[in-house]
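In what follows, a structure is listed as structure tokens, so that the remarks can point back to it.
A protein chain is absent from this complex, but the other protein chains hold their places.
Moving on to subunit A:
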Amino acid sequence: MAGTTTGIPRDVTQNHTKGGVGESTLRPDGTLKVTGEFAYSSDMWHEEMLWGQVLRSTVAHAEIVSIDTSEALKVSGVYAVLTHEDLPAAKNYGMEFQDTPVLAYGKVRHHGEPVALVAADHPETARRAAAKIKVEYRELPVITDEASATAPDAILVHENRTDHAFAHVTHPNIVHRQPIIRGNAAEAAKRADVIVKGEYTFGMQDQAFLGPESGLAVPAEDGGVDLYVATQWLHSDLKQIAPCLGLPEEKVRMTMAGIGGAFGGREDISMQILASVLALRTNKPVKMVYNRYESFFGHVHRHPAKLYYEHGATQDGKLTHVKCKIVLDGGAYASSTVSVVGNASSLSIGPYVVDDVEIEAIGLYTNNPPCGAMRGFGAVQACFAYEAQMDKLAAELGMDPVELRQLNAMEQGTIMPTGQVVDSPAPVAELLRRVKARPLPPERQWETAGESADVRALPGGLSNTSHGEGVVRGVGYAVGIKNVGFSEGFDDYSTAKIRIEVINGEAVATVHTAAAEVGQGGVTIHAQIARTELGVQQVTIHPADTQVGSAGSTSAGRQTYMTGGAIKNSCEIVREKVLEIGRRKFGSYHPAWANAELLLEGGKVVTDGGEALATIADVLEDQVVEVEEEFRHRPTQAFDIVTGQGNGHVQYAFAAHRAVVEVDTELGLVKVIELACAQDVGKAVNPLSVIGQIQGGTTQGLGVAVMEEIIVDPKTAKVRNPSFTDYLIPTILDTPTIPVDYLELADPNAPYGVRGIGEAPTLSSTPAVLAAIRAATGLELNKTPVRPEALTGTL
């Protein structure tokens, strides 16, 4: 794992405190998770608790004529049956626009929208009672794509829009539009010796986190509610929940329950308000757990997209211009579509130098399932398309696809289409070089010493569909660029409360944040940072709740930077206070207290020369130092709504992949043999977790390439495959070896030089696999996922 480290003012990894920044310390929740003791949101239990159940719409777009709950109320064991008429306060919520009804009123806008609620003493009782609720619908035509959404006589998915994006869209069924114009693409196109055009379709991906939406709402004596849920952002939930319950925020006390994965799918509200409404109504604790079928309706998905691209280049391979239009389907409610559009637009040409661009991204309102955050957030769809274009261009020019990319690769100092200068390392060419330099895996690995093939190494695997006949290999490359953190002028901050005290003669620290541990290992690095900054061995991670300031969302690859930064910042203030106490107490004993730079290491106050002055325990005795501070990254700007210009992003992350695939061309089956990744991580705070993030992100990209898609019927806008039987995610048999090579080129603006790592590998993985399949088969393949029928021509 070679790499250089620059821009870090002081090498904090070399100290005497074990388990600090840069070490592969093990998860503090590991033991609980391997023994089954870790309490996930679906594991909550309370005396006398009821079970909540949602009734969801069976049609995608309809007026609600009537709702009859009388039969449901007669079921023995049922405590409440509620419709929108029973809601205590605000009827809508939403992260960016408050356009999402808690329970549908007037009409339903997508298949699976919540219409009514039941609380009963057994989940099956609740389900059966919900089935007895009679809802009469008057169906409306469905809006399913750009043409049906923007037709002059199109039915409006939302009438009377008042949101901030409405002023600049060309049709009320467009949520948001972000053009970017830089240079003169039309003029630059005249210099192009070669122009390639392409039209690409990206399917709807599901986050498919394994822990279902779930939680427990407990009514409190003060009329408030205590809520135990799994979410990516407690404080954003709180802001949306409290108005819908008609309660002040301080009466909605939220505690993070264990989170079974998230990947963007827990950024929006799911069951939080529904369980709380039932709990307040029945005055009993209410548990809700979606099953997998309901989970497919219970959270937003990755925006499916249509992408139209034109790339031009001179004969020697220099890009002249890029024109593109990206149409993202936001579905029935806005969720984070506005921000996804901003990302898709601003990152639409990839990590390349192009001075003349004409870009437009729009997000639609349709009657398809609502779409919002998922790992890669708008950049994934674009990367799939621009990398296909780069391969097309290379083929047209007769150039090596990696060389073409390296020739046009951005670097530190490159200007983005938005006018923003990339002001920290951008080793795009180097990442490509690294994945390309790696030896290729041996061919025909299915051949064994014996006479029969090991079918497990072949496409089709244990289905025993081939012994190597018709199997061809292909190799493909891709690279991507992803922004890190919340962009476009958002006041993005995190808060850390740090406490240091002496317990049993030893200085110990407590880290309290509201950051969501979704599996990425935030809790691991929080302790590492506290050890490094405070020189203590024992660090307690306080449960995340709303009794401390917001940590922002665990998304956009931002938590190590932001909550890591907040912990570092608060620890530095704590350290100064500890040293001040020490100076007052011991300053007269040693001149170093006044003269030297002092650190906290190995439980002691030491000079920068390594001389120990006192133990932290002796400095503090029975004093407690506690600090709660907010931490912000440098401010960003909104993108100009006409030109798209603006310093909109905080930081950029880069990853490259090489995919090696084998395709059974007769049956259209693909086996990915190896999916190598190289990524710049800035600083690997925990190398083991870094590699885990890269491999996990890579695998989600692989899923999109060959199997994952929520299929929505274009005639009815109904979801056809809401189950793990029909929506496939990669198993251990589908997932290849994923060698990881990471660089540590520090971002001088970021704490420890870190660069957000979770998202970038999800971008380039998909187009690398597509490129490899194209290389193997010679087919064009402009759609994800690549299904067998696309490879055998039986579509």
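Just so it is clear, a contact is a pair of C-beta atoms (placed from the backbone, for glycine too) under 8 Å apart; a residue touches a chain by one contact, two chains touch by 3 or more; residues count from 1.
Just so it is clear, contacts and distances are computed from a predicted model.
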Which choice in "ABC3 transporter permease C-terminal domain-containing protein", "Carbon-monoxide dehydrogenase small subunit", "Lipopolysaccharide export system ATP-binding protein LptB" or "Outer membrane lipoprotein carrier protein LolA" gives the name that UniProt lists for the one chain left out? "Carbon-monoxide dehydrogenase small subunit"
In the whole complex, not just what's shown, which of A:138, A:456 or A:584 touches the removed chain? A:456
Considering the complete complex, identify which of A:283, A:731 or A:794 is in touch with the unshown chain. A:731
Of A:216, A:518 or A:750, the residue touching the omitted chain is A:518
Of the candidates A:210, A:503 or A:594, the residue in contact with the absent chain is A:210
From the list A:696, A:751, A:767 or A:785, which touches the chain that is not on show? A:696
Please give every residue of subunit A in contact with the chain that is not shown. 24, 26-40, 42-43, 45, 122, 124, 207-212, 258-263, 289, 291-292, 454, 456-457, 462, 518-521, 688-689, 691-692, 695-700, 723-725, 729-733, 735, 737-738
